[in-house]
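If you scroll down you'll find the structure; I have some questions about it.
All protein chains but one are shown at their positions in the complex.
Residue numbering begins at 1 within each chain, and the chains themselves are lettered A and B in the order written.
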Amino acid sequence: MSEVKIRSGNELVVEGAIAAGCKIFGGYPITPSSEIAEGMARELPKVDGLFIQMEDELAAMGAVIGASLGGKKVLTATSGPGFSLKQENLGVAMIAEVPVVIVNVMRGGPSTGLPTRGAQGDVMQARWGTHGDHPVIALAPAFPEEVFTTTIEAFNLAEKYMTPVILLLDEIVGHSHEPVELPKEGEYEIINRKYPDKVEDLAIYKREMGEPPLRPDFFMGYPIHVESLEHSDQGYPNTVPENVEVQQKRRLLKIENHKNEIIKYKTHFTDDAELVIFAFGSMARSALEAIKLLREEGIKVGLFQPITIWPFPEEQLKDVVKDRDTLVVELNWGQLIYEVERVLKDNKVHSLLKMTGMAITPNEIIDKIKEIKNA
Amino acid sequence: MDIIEQRINEEARKRRKKPAAKPHSVIIKEQYCKGCSICVNVCPTGVLIIEETPKSIFGLIAKIDKPDYCIGCMLCELHCPDFAIIVDYEKRKVDDE
Partner (left out) sequence: MLDYEKYLRYRTFPVPWCPGCGIGMIFKAVAMTFSKLEWEPNDIAVVSGIGCSGRLSTYFNTNSLHTTHGRALTFATGVKLSNPDKHVVVFSGDGDALAIGGNHFIHACRRNLNMKMVVINNNIYGMTGGQVSPTTPTGFISTTTPYGNTEPHFNTVELAKAAGATYVARETVNRPRQLLKVLEKAFKHTGFAVVEVISNCHINLGRRNKLKHPIPMLDWINQQTIPIAKAKDMSEDELELKYVVGEFVHRHRPDYFEVYENKVVKKAKGE
């Protein structure tokens, strides 16, 4: 008997986090992500976890990083304004290579903007929000079941690569209540961070170039030091240029070298498509609806739906699109389109970009496709 | 050496009354001492003085001048900000790698 439940995206993030083994949530109320905090406050105590509402979003970010260093799987969730506040502390998780999952349920920006309206305008902030060069993993689910599995994926990637992972929803994905049937326990993989058998000379950051560090957590018997300054192999402050180069490259290559294992994407109707739409999150759903309607009229369009936004799926996009025209549909005035244009520099890249507080509807996409066809 | 260090040394010498009945041992880790003169200033029996040296950052370093005056009060060690002075070094299990 299939177990179909009605869940919102925010609720599915909670279920995914609990399924992934998250034990501590640090949060702060903000529309449209508060339901995640509320859900975690309800569910964590049942699994011997702990919920804390901190005094602001950057305090929540600090708390979850501290808890992760204490050995727990952690989560924090917010929206645009809170995501901006978290950036500095997010940088600590980047430089010290600490697994932490940050959900950003995107809303209309900038500033207070459109708190109750969906948007996709934080995509570049997810990539470059915190200062300096740093690796980033950002995932964007669209469909209900994907929200659950991508949340688990976010925890797995954080634990595997010892890095923060950003989960980008938008208000539409977060607040839409829909029937969903979730995989059962055991049907999805859970990855936990690996620990070294023994630690030589406390060199907790020393490893093959491009590999994640094998580092004990706090209180595991090694007096380890975790530093927000650039650090040496042992983690002590060290700004010697040769060392800086090694540490910076290790962190950047740790994601770069494993891009193809990290990157996930879906294609819909792309085999015989004359034009491929590029859309993620809620816009992928609009696009898919438009595609089905267009096909009824004999207009063959396909969809490339990235689940992994960063690192950007360059090879994958080229393989799928080849030399066909592309239409980028984004709920902002143009952000990921720059990546698509860079990657598909020989193709014709059309755009349907809008952030007015309302979703771009299938009909708008259909009109755009017809406009492109007749042009 | 500035006037202030000379004054601290003079006052230290004035505090010297007589050797301690059971003198304690004091050692200075010259690689850590930055010559701040706090230990010299707090030592009640004038065991220590400040001396010029090329080895320390500001060209000053603490020196044990009257070891047998040490009454083991520990004030120098309690006040030293650089872990550079230790009282009764041998008695205490002290390893310094």
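Following the convention adopted for this analysis, contacts are C-beta pairs under 8 Å (C-beta built on N, C-alpha and C of every residue); 3 or more make two chains touch, one makes a residue touch a chain.
In this text the structure is predicted, and so the values were computed from the model without any measurement.
S.K.: Touching the absent chain in the whole complex: find that residue among A:38, A:88, A:211 or A:314.
M.R.: From the options A:38, A:88, A:211 or A:314, the contact with the absent chain belongs to A:88.
S.K.: Given the contact definition stated above, which residue among A:10, A:33, A:68 or A:247 touches the chain not shown here?
M.R.: Among A:10, A:33, A:68 or A:247, only A:68 touches the chain that is not shown.
S.K.: Using the definition of touch stated at the top, determine which of A:5, A:42 or A:292 touches the missing chain.
M.R.: From the options A:5, A:42 or A:292, the contact with the absent chain belongs to A:42.
S.K.: Contacts of subunit A with the missing chain: which residues?
M.R.: Residues of subunit A in contact with the hidden chain: 23-24, 26, 42, 45-46, 48, 50, 52, 54-56, 58-72, 74, 88-89, 91-92, 218-229, 234, 236-237.
S.K.: What does the interface between subunit B and the hidden chain look like in terms of residue numbers?
M.R.: 2, 4, 8, 31-32, 34-38, 41, 57-58, 60, 75, 77-83, 92-97
The rule is simple: only the chains that are shown with their structure count from here on.
S.K.: Using mean C-alpha positions as chain centres, tell me how far subunit A is from subunit B in Å, no decimals.
M.R.: 59
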